[in-house]
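Every protein chain of the complex appears in place save one, which is left out.
Each chain carries a letter (A, B, C, D, E, F and G) given by its place in the written order, and its residues are counted from 1.
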Amino acid sequence: MPHLQSSTDNLGFAQVDIDRLRRQGVPEVVYGAGKTAEQITAILSSLREHGQMPALATRVDAEKAARVAEVLGGDFTYFPVARIGRIGPARAPDGIGTVVVAAAGTSDLPVAEEAAVTAETLGNEVTRLFDVGVAGLHRLLACADQLAGASVVVAVAGMEGALASVIGGLVSCPVIAVPTSVGYGAAFGGVSALLAMLNSCAAGVSVVNIDNGFGAGFLAHRINHMGLGR
Amino acid sequence: MPHLQSSTDNLGFAQVDIDRLRRQGVPEVVYGAGKTAEQITAILSSLREHGQMPALATRVDAEKAARVAEVLGGDFTYFPVARIGRIGPARAPDGIGTVVVAAAGTSDLPVAEEAAVTAETLGNEVTRLFDVGVAGLHRLLACADQLAGASVVVAVAGMEGALASVIGGLVSCPVIAVPTSVGYGAAFGGVSALLAMLNSCAAGVSVVNIDNGFGAGFLAHRINHMGLGR
Amino acid sequence: MPHLQSSTDNLGFAQVDIDRLRRQGVPEVVYGAGKTAEQITAILSSLREHGQMPALATRVDAEKAARVAEVLGGDFTYFPVARIGRIGPARAPDGIGTVVVAAAGTSDLPVAEEAAVTAETLGNEVTRLFDVGVAGLHRLLACADQLAGASVVVAVAGMEGALASVIGGLVSCPVIAVPTSVGYGAAFGGVSALLAMLNSCAAGVSVVNIDNGFGAGFLAHRINHMGLGR
Amino acid sequence: MPHLQSSTDNLGFAQVDIDRLRRQGVPEVVYGAGKTAEQITAILSSLREHGQMPALATRVDAEKAARVAEVLGGDFTYFPVARIGRIGPARAPDGIGTVVVAAAGTSDLPVAEEAAVTAETLGNEVTRLFDVGVAGLHRLLACADQLAGASVVVAVAGMEGALASVIGGLVSCPVIAVPTSVGYGAAFGGVSALLAMLNSCAAGVSVVNIDNGFGAGFLAHRINHMGLGR
Amino acid sequence: MPHLQSSTDNLGFAQVDIDRLRRQGVPEVVYGAGKTAEQITAILSSLREHGQMPALATRVDAEKAARVAEVLGGDFTYFPVARIGRIGPARAPDGIGTVVVAAAGTSDLPVAEEAAVTAETLGNEVTRLFDVGVAGLHRLLACADQLAGASVVVAVAGMEGALASVIGGLVSCPVIAVPTSVGYGAAFGGVSALLAMLNSCAAGVSVVNIDNGFGAGFLAHRINHMGLGR
Amino acid sequence: MPHLQSSTDNLGFAQVDIDRLRRQGVPEVVYGAGKTAEQITAILSSLREHGQMPALATRVDAEKAARVAEVLGGDFTYFPVARIGRIGPARAPDGIGTVVVAAAGTSDLPVAEEAAVTAETLGNEVTRLFDVGVAGLHRLLACADQLAGASVVVAVAGMEGALASVIGGLVSCPVIAVPTSVGYGAAFGGVSALLAMLNSCAAGVSVVNIDNGFGAGFLAHRINHMGLGR
Amino acid sequence: MPHLQSSTDNLGFAQVDIDRLRRQGVPEVVYGAGKTAEQITAILSSLREHGQMPALATRVDAEKAARVAEVLGGDFTYFPVARIGRIGPARAPDGIGTVVVAAAGTSDLPVAEEAAVTAETLGNEVTRLFDVGVAGLHRLLACADQLAGASVVVAVAGMEGALASVIGGLVSCPVIAVPTSVGYGAAFGGVSALLAMLNSCAAGVSVVNIDNGFGAGFLAHRINHMGLGR
Partner (left out) sequence: MPHLQSSTDNLGFAQVDIDRLRRQGVPEVVYGAGKTAEQITAILSSLREHGQMPALATRVDAEKAARVAEVLGGDFTYFPVARIGRIGPARAPDGIGTVVVAAAGTSDLPVAEEAAVTAETLGNEVTRLFDVGVAGLHRLLACADQLAGASVVVAVAGMEGALASVIGGLVSCPVIAVPTSVGYGAAFGGVSALLAMLNSCAAGVSVVNIDNGFGAGFLAHRINHMGLGR
């Protein structure tokens, strides 16, 4: 059972998976929240050294990123809105079609960009449709062509999270819904959007954790590479 | 302070407010759930006797309604989908404009009808737009003219409750959102729809309790009679 | 379907709706939380330039407001308790009647003022009844005349949120209930007040999101201008 | 430490406390829900035999009560609305003053009667104020004299539970708030009323469990007998 | 914008979408819960008449199914564990690969079968792995080959919902997690499994509503047909 | 209805109730959280000026208290653990008996002291039993005499809140339970203790809001003065 | 890795683990809820046939048990209060010491018996302490000797769940807390007891799922056989 055998680089504070590129087609991704700049640097270095690229670190704030960049040098690219750091260039787009990342409001941009940069890095053409919340339906409908041509749609919204349902009714491709913690009062840190998305009356919609732009971008990549032997 | 003085008809099990028509323009409404057919009959009789008409009893199932009808006779009308019984005819429509009652799905009909019959009884022209959930946006947009002409919209939806936000972005009149207990799993008996509606990113939307079609119809009536001296 | 066509001013970080005044009678409102002073300034400038006035920015703290004022100059007015910034003068009051904004306690004032300034800006006579919580019923009953004369009442309360129900029983006009996050312990950041208001036993009461003074003021405006062709 | 020594009558399925009358001034009370008529009969018999009277069994439905009555005979009284069975007569009223039991709506009566019968049984004068919900404030204010004369007030309400706060502001005696499971939708089986009562802005209010009329009546009795050496 | 135009067959109680096969590649699906056998029969008949096949009705119990079968005759197939009724034969499997439906326990079978029958009907090879909960890891690992060969995995589990995370770590294809309402106590009707699945530490996992086997099967179908022009 | 008439001192930011001493026997109490030192000073000055003493301000931190003390001078006493400021001396103890304030742990002391200082100020003998949590039952049982002699017990506990039930079974006087926000993880800021106290299997226990030491001390005072004509 | 290899008896509807006795020292246990009498019979037969005894089926109601007994004959024993069916005799007690099962109230007996019969079956001496809730502390303290002599204590309680904390403070052996769904209102089906037990201030207490008597009995068995090589 080959999935149950793997190699790791033991850094003491972490066991870096230096075999995941072969095993799953994508290197291990560093979750940067709660790690120091030094720890992030060490893990990315290990991944680079073992050819596990492009390697991503998510939830890295600008200050940490600057310190990582000092050590890792030009190989390291930082995406400030997405809060993602990357070693190595993005793969060339080679998916089935285009991944559309649609975001309801301006405050949803960090999560949407996390999804978009993740998908782009892994080799997907990405179209961004931002500020297309359902309260201004004309802005969403003006994007109908891009939606109709999508291979996968990532729908990012906080507050009432209705964007996923509306898009789900407009397209015939898989829709990945990402609730965000945007809102106040009864938004409950993303719970309202999460519940709305789970209850979507449109078929073909599935949901990831609140603010999990990375997970949505990663899954969009997998779906957009179905049957391509990669 | 005239609002603090009133007359009641003491039936023992209830103090019937026989002065509310004068005081608030609308007679007391009987909440039928948890009352026997005999109790409902007695209260409606008291209201009829004191000229408090048209009098409504909500949440009355068909079996109870049949027993009430036996006693009260032809004056009593029963609306089976809305589960409403009424003594006396509806008032003639005399509001500012039309009340639109829009419902997302077939299962939302009882709540939508409760709103519609309430508003009609109190003297409002009502347009029903049923089965216009956002997952089939074309059905909703096909009703754009009726929505644009509305004086007030009552938006009834369960599951993800997105209908209120979408309509709120399309119209420039007050929207009353009614979450319903329709759905399963993470619908949590209407909580998901309720939260979505409270977080609506569209301005001009307010919310009533889960399944409270009566409350929405009543408020729509009040809004549709603003400034008319009635 | 004219509601589905609109013009926007693309600022890069936002698509400003410069057509909403024509379409919905009121310009787009800037939600200031999470936006920089520069972003708020740019959007307000765009709205001013396109004649979309009076334009409001809500949830703007004093420090941001000072920086906005430096750029926008005398056209910009700041309401510190309401945390609202405004470009252009308020409209002259031309509604059906008076909007009463009633607040239960001193801590509820920011939300109440947000509602009041919003309604005043859009052209409504506003009467403020502050510190009228139900535990001191005499203070509320002393305002019975103002309540009786209201066209719409906005009831603002935290903690147990009982104010909406009590007022709902005293008046015969629409009541918009605004739960606030005031309280501690089992107040749960406004949830207790929200639930109480949703369960109000008085008819004619609807609810907006916790702390959503703007939404209440906006809806009060719409209701207070019913049938006036504006 | 005498409180830690006691005698019990071992019935196999229960250890009847036959010493509580001496120890706490009131016999053990049988919680009838989930017990068979035979079990209730046996425990009440044991209490009667050991002079522990008046003995109460709460949450006893009419069918069980009939079967208990067959065995226990004339000593047994059943209060159908309160769903209480009792062995032995009520004590003569000997408290400091009157216990007022106020209930918001007709559906709250079973809980209110459970409180009232409990207090009466233990030796308290009880005044019932029913159907005095805050949405009809005139009905509550019409009872101002009875409230002002109360020694303790038990305030029973479901839905938004505002009654406790309003009464708390009107009286200067202890108020025991009893939330009931009356309501639907966001009433959440009494949670909304419970939260409202816990957040009461009136001082002097405390709360018991949802639908716990017995607990409120029992505590009212204790308070109404403070300092009387009984 | 062709997605916004469609044709419906108006049955009075429902607007049957007779154009969805063309628009989205799959006919409208009837949600049978809360509909009568007559209503289900009428909608399926309409779909059959308009060539919208294979047509599915979900959440149809055996008794209703028998009554539907009486009218619709041999065209109608009933899947009792899945509680699905179908008009017309399943499409021949023509997807990218195999859809694996894995279920943790025996009680999860109805939801797993709902997913499996849905995917099979729409033209997918389905492999069932049942009773492979993580507490008996050997049973799951014994299926490693089938998992490794999957095109999409639907992971169905109640209680602690760990199956989705464990499978997510074993495969490199998309995983659709379906929480079920199986369990007791702190399972909270599927909420525990839902939360666990949303928090999966494995990438490539997304989640649908509690017990939503249909939604998972439908989405698996879409993913398994990516890039095939169908 | 004298309770509905009162006099207030209008300070602009607050309507000070200068008649409550006459009406309810106790002056208005200032809730200091969210008020500035200047506001607290002004309200206390107004109360002093109108003879409303002893006047309490709760939730006043040490820094604010120092600034209030500068203005109000020697009349002002600050209780740092209780976070209470007071104008005027405590009343001489004149209640029926002793109020026992029992606290489970050291972290519960601020809430317990808030209750104790409140009760002492209003004229009650107070006995403090601190660090008597149920996990060290011997410490609680060592206080059995003080408990047996209590007129009222205030039971203060966080975490599992079991203290109220255990004391409720030991005494035959009213017990006021105060849940505190002490604890971590599943303590949920006091919710676990609150729920435990509401479900107490001991009769005679009622509950106030989380951390509401003032409310408990105030109610203990009322109960301890029953029948004394004060 | 021997734990990852096992044998199963494939019954079609279930994969019976016929190797668990060797692997884990205890046969697979049948969770009877949601299984038919026929299914329970078949699984127990398979276990008997493969020498996996004593075999338990939990959550079996009396009616199902009678039907199982008809087929399995004298080998089958039914414990009606515990709702457990068993094939084969209990093992002789061979643990380190005695397992004490303590239950707070009569309604907790089914869960307590489930724990007791499970532990007895697996080879443990069990002492039952029933009706020892903390509101009657004398009854619990009267059992101090049995508690002091326990090897493991299973503490079963609903409502406020305080029993676990009080026992945890009295003993120096492991305590397994079992919250039960006994209670009403804010007991929330066992959640209040669960939270209280998780927050126990006594060390050495751990918790299992609501009503999970089997799990507690099983774990008590494991702990009581520590180091015995069985």
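Here, a residue touches a chain if its C-beta (ideal position, glycine included) is under 8 Å from a C-beta of that chain, and two chains touch if they have at least 3 such contacts.
On a predicted model such as this, the values are computed, not experimentally measured, just so you know.
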{"item": "Left-out chain, listing which of the shown chains it touches", "value": "A, E, F, G"}
{"item": "Option touching the unshown chain, where E:Ala37, E:Met159, E:Cys173 or E:Ala216 are the choices", "value": "E:Met159"}
{"item": "Residues of subunit E (touch criterion as defined above) contacting the omitted chain", "value": "104-105, 133-137, 159-162, 165-166, 168-170, 183, 185-188, 191-193, 195-202"}
{"item": "Subunit G, residues in touch with the chain not shown (by the definition above)", "value": "1-4, 23-26, 29, 96-97, 141, 144-145, 148, 151, 170-174, 176, 194, 198-199, 203-210, 214-216, 218-219, 222-224, 226-228"}
{"item": "Subunit F residues that touch the omitted chain in the full complex", "value": "106-107, 131, 136-139, 141, 182, 184-187"}
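One rule holds in what follows: only the chains that are shown with their structure count from here on.
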{"item": "Separation of subunit F from subunit C in steps, with touching chains one step apart", "value": "1"}
{"item": "Chain pair equivalent in interface to C-F, over half of contacts matched, among D-F, E-G or A-E", "value": "E-G"}
{"item": "Geometric centre distance via CA averages, subunit G-subunit F, whole Å", "value": "44"}
{"item": "Intercentroid distance (Cα basis), subunit G paired with subunit C, Å", "value": "58"}
{"item": "Intercentroid distance (Cα basis), subunit C paired with subunit B, Å", "value": "26"}
{"item": "In subunit B, residues with contacts to at least two other chains", "value": "3-4, 136-137, 141, 170, 185-187, 191, 194, 198-199, 209-210"}
{"item": "Pairwise chain contacts, counting only pairs that touch as defined", "value": "A-B, A-C, A-E, B-C, B-D, B-E, C-D, C-F, D-F, D-G, E-G, F-G"}
